[in-house]
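Yeah, one chain of the complex is gone here, protein chain that is, but the others are all in their spots.
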Amino acid sequence: MERVYSDRQRRSGVYERQEPFRLKIKTVSTPSEPTEDHRQQEVAAATRPRDALTPEDHLELLRQLYLARYFDVRLIKEKRRGRLRGTLYSSHNQEAILVGTLFGLKPDDWISPIHRDMPAFFLKDIRGRWDNPERKGMTIEEVCSQVWGKATAPGRARDNWSHIGDVKRGIIPSTSMLAGTIPVACGVAYDFKMKGLDNVVLTYNGEGSTAQGVFHEAVNLAAIHKLAVIVIIENNQWAYGTPVHLEVPTKDVADRAKGYGIPGLIADGQDVLDVYDKTMWAVDRARKGLGPSLIECKTFRAYGHGDHDDDRAARYRPADEVADGRSRDPIAVFKRYLVESKLLSEEDAARYSPEGKDAPSTTDQDFPPEVVNYLKRGVEFAIKAPLPEPDEAFRWVFAEGDGS
Amino acid sequence: MERVYSDRQRRSGVYERQEPFRLKIKTVSTPSEPTEDHRQQEVAAATRPRDALTPEDHLELLRQLYLARYFDVRLIKEKRRGRLRGTLYSSHNQEAILVGTLFGLKPDDWISPIHRDMPAFFLKDIRGRWDNPERKGMTIEEVCSQVWGKATAPGRARDNWSHIGDVKRGIIPSTSMLAGTIPVACGVAYDFKMKGLDNVVLTYNGEGSTAQGVFHEAVNLAAIHKLAVIVIIENNQWAYGTPVHLEVPTKDVADRAKGYGIPGLIADGQDVLDVYDKTMWAVDRARKGLGPSLIECKTFRAYGHGDHDDDRAARYRPADEVADGRSRDPIAVFKRYLVESKLLSEEDAARYSPEGKDAPSTTDQDFPPEVVNYLKRGVEFAIKAPLPEPDEAFRWVFAEGDGS
Amino acid sequence: MSVALSAPPIEKKNYLTALKDAIRFEMLRNPEMVCIGEDIGLLGGAFGVTEGLQEEFGPDRVIDAPISEAAIVGAAIGMALRGRPVMVEMQFIDFISCGFDQIVNNAATMAYRTAGKASVPIVIRGPSGGYGGGGPYHSQQNEAWFAHSPGLKVVCPSTPRDAYGLMISSLRDPNPVIFYEVKDLYRKREIEEEIPDDTIIPLGSASVVRPGSDITIISYGNPMHMCIKVAGMLADDGIEAELIDLRSLVPLDEDTIYRSVKKTGRVLVVNEASRTCGFAAEVIARVNENCFQYLDAPPLRVTRADTPVPWVQPLELAVLPSVEKVYEAALKVARF
Partner (left out) sequence: MSVALSAPPIEKKNYLTALKDAIRFEMLRNPEMVCIGEDIGLLGGAFGVTEGLQEEFGPDRVIDAPISEAAIVGAAIGMALRGRPVMVEMQFIDFISCGFDQIVNNAATMAYRTAGKASVPIVIRGPSGGYGGGGPYHSQQNEAWFAHSPGLKVVCPSTPRDAYGLMISSLRDPNPVIFYEVKDLYRKREIEEEIPDDTIIPLGSASVVRPGSDITIISYGNPMHMCIKVAGMLADDGIEAELIDLRSLVPLDEDTIYRSVKKTGRVLVVNEASRTCGFAAEVIARVNENCFQYLDAPPLRVTRADTPVPWVQPLELAVLPSVEKVYEAALKVARF
């Protein structure tokens, strides 16, 4: 039925019925072997974002994969040695998602990582400026301070693990409640829109978290107002002890996007460049004011849900499924690509090889010295840092200062 | 990636990955003029459910449309005369949805109507047995007692309007919180499934209510477990003072279904037979254990959100949109069909004509005497019925009896 | 005649207009401020509190949100993290239960979790309370849930002037404030009053509505007006009641309470919420902790019964506080 508007409606722009975005990209089931549809999408995006990356960019990507992996194995070892308190949610085997989604962002873009994404806090805006104090990401010292629970942590260790943030550097402080930061991201993106900024917000969630009501409310809101929110779904096949098909009724989690008329892309979560391509396509679209996208990154959880779950996970997940899920280490996949495209020599590729190795069996020799030293600095800082004073516990229940 | 199962998984059937249902029905935008896709669906369903209806069934459908309309106009008049307390949410112009969805149900199927669906409480299981005390629907006396707020109401007038129910007759007692009964319907349907019953649950909600988080959680759960829940969406274009495109980002609300891989049908909410066809298709599918469907019934809210909103609604909704939205009165649409298909004579069709008339301008002469008398009985009963005693207010905070 | 020629008197405002004007005043003062809620724009709000705001400030600053309480609160938090004060309307405060997690776990703890580096200046307001035949889902007075959730401020005015002044302070507060509006008072003519635009009432300041020496009656919101009637009845009995309107529960003006109780030695607390773990219990516990030696009688409370609020009037009035119930309890305390 043709719509007619009252003066009141016409005066307020929003009531003009916006023609709904028509989904151009079909989704594919197994990203490992790109299908027709899959390529269509890449064609759709005139040139692939990766084509604009320099050889140095490629090596930086590899360096960041090493860093994310090294951070993970080092923490796993520390935890097993009983040196850390709290639970450790390993991002092992999922690093390409973090590196690939963050690599192309602008410093003033926002992100909201979850428990599985600890490296994201220091990977944000690290590209080419690991030691620049001005960068809009957390320092390795801050992140290590958080892991060790010290007063030098961003939230002075008032909550554990990934429950940190920094509004000055565009990181939403998150609660434990899954999918709970997506509406917050909508609010941040709404502010961008009002200010005419072309920044975006990347939210990270696991596939299981898409079953939360607030996921729906937030994505629906973002779609209605065409907010620059990119919903990254790390589909690692398991939500704690529950397999994906008991959380999501469709074959692909990306299908959730269809309910909102927004693009639902599927990326090979083991391929940092595929993740980069899909992300930048969605980011570019969002910067143009065309609204949100959902990107399902297919991957596999290497260990237990948390380190406390490693033993039980070995029982509730069949060994062959785990072996299969870990068979395409993102470092190996990317190295192969670099060698094939002559961006890395066989020899250099062979020099540092943590890929495929279980955390405990990796050594510092498996990683480039700049990566080892970078983290060492953070760890040493954290270990020396003081615990917060007990009295602090009573502060900041309310913001200090009256704000008016 | 091919899935392998642990013994533990294999033992418990649910872990076999179920191939997701492939949506066969495309949705159409304007049900008024059926499109290619629309017909496709009807073909898909071998013969149309309506084809099995007898001439008497057709006249019964008309009778029920008269009854629903008469109930509405009578209440509107009573309210305007200040005889009723509480808000009245008119179902005027939306009656075909209630009559068409309920007509084909079995007595032991369940429903959960909302504020807009007051006639549903007595229309359930009324087909051909208006006065049968055994029927699994509320009596007109009970429903009128509820409207008048008397002790003879199903909930003894502890909550108003549509917040009533009856587990013995398959009506979920609902709260005010929109979409809040869909998960309850899932629980009821889950019990059907465990017991091997082929009954279904019909849930009613407006298009605006599909923005609620619990809508998503419940439909997702129903889809995962293939529960016999039919989600009826009465898209009357407005959620109180908010137009549909500020609640739903897609052109059709039926698109919500795509996010769950379940059928999303669109019915012409003004055409009782189209509503009947789409409903029975989904009901039949659900009875076979194939899971939930979502049916968007396109219609238009005739009056204000509630009677308190009539005046303001006239301001926030442009007159021509309202005129357009009310131009296809379900009684007129069905009468025309009956005459064209020789099931009703021109003369009989002309005898009772409330269609297109505004509530206050209709008279008892516009309705068949059996309809007028049926409601009169309920109203007289309600008016005579006693108010609950004040002391009752302190009872039933907890169920009485220890249940063990 | 000449009087007529002098400056026109400020016209009196009802409770609802006071709220509307306070919100508008802040929207004008602070171009960063945003309002979001269901039907607050085109419609102007179910009760009209935001009437005209969208026409004046546009649909970007006065947002007609989908029916998604959790996302509404979450989005408000996001805007607040970007430095915007946000007014969030719950169409009825009863529906706040659908946005509960975002309020108690996200907004409330932001300052704490970030060690004060971030804060959430949002006001979540909505019509609350019974006496209108709203039934279980349109009559709630659920402030105790939030008073029990650290990091939230909780406000409930009983007069147009307090409504205006507390709304101004709430909208300027860097913390999340849950603002309970007494819908039964929205259009009450008897309480209309003149309100200078610059009226500000700080959170955490109770008002002594009536001085008295024999008994302290503490209340807030709608029952406050019953207490005023009761004070008159008590005066006829020769009992001088001191009436305290808390106005804000968190923060709580303890000094005013204790000063009064130490004077009268007798306390009655009256509120509309259900009884168990309601705010009346909290006041009594604190009075015990701080004024025990001064008590000449047991501190009693008049509250709603521990039931939902039923719909039809005879039932509704049976469970809610009334002048009779308050008077009876006051006599019990005074004559103990």
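Each chain carries a letter (A, B and C) given by its place in the written order, and its residues are counted from 1.
Note that in this section contacts are C-beta pairs under 8 Å (C-beta built on N, C-alpha and C of every residue); 3 or more make two chains touch, one makes a residue touch a chain.
Quick caveat: nothing in here was measured; it's all calculated off a predicted structure.
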Contact list for the unshown chain, restricted to visible chains
A, B, C
Give the residue, chosen from B:A185, B:L273 or B:I295, that touches the chain omitted from the document.
B:A185
One chain is left out of this view; which of A:L88, A:A239 or A:A302 touches it in the full complex?
A:A239
For the chain that's not shown, point to the residue among B:E60, B:D117, B:E217 or B:E234 touching it.
B:E217
Considering the whole complex, which of C:M233, C:C277 or C:L317 touches the chain not shown?
C:C277
In terms of residues, what is the contact footprint of the unshown chain on subunit A?
85-86, 149, 157-160, 163, 175-178, 208-209, 211-214, 239-243, 246-248, 312, 316, 387-394, 397
Residue positions on subunit B contacting the omitted chain are 8-9, 11-15, 154-156, 158-159, 163-168, 172-173, 175-177, 180-191, 194, 213-214, 217-218, 220-221, 224, 392, 395-404
If the missing chain were put back, which residues of subunit C would it touch?
94, 97-98, 100-101, 104-105, 108-109, 112-113, 136-137, 142, 144-145, 147-151, 250, 273-274, 276-282, 284-285, 288-289, 292-293, 295, 297-301, 306-308, 310
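FYI, only the chains that are shown with their structure count from here on.
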Select the chain at the greatest separation from subunit C, using centres from the mean of Cα atoms.
A
Report the inter-centroid distance (CA atoms only) between subunit A and subunit B in whole Å.
43
Sites on subunit C at which at least two other chains make contact:
41-42, 64-66, 68, 70-71
Shared-interface residues of subunit A (touching two or more other chains) are 8-9, 14-15, 213-214, 217, 220-221, 224
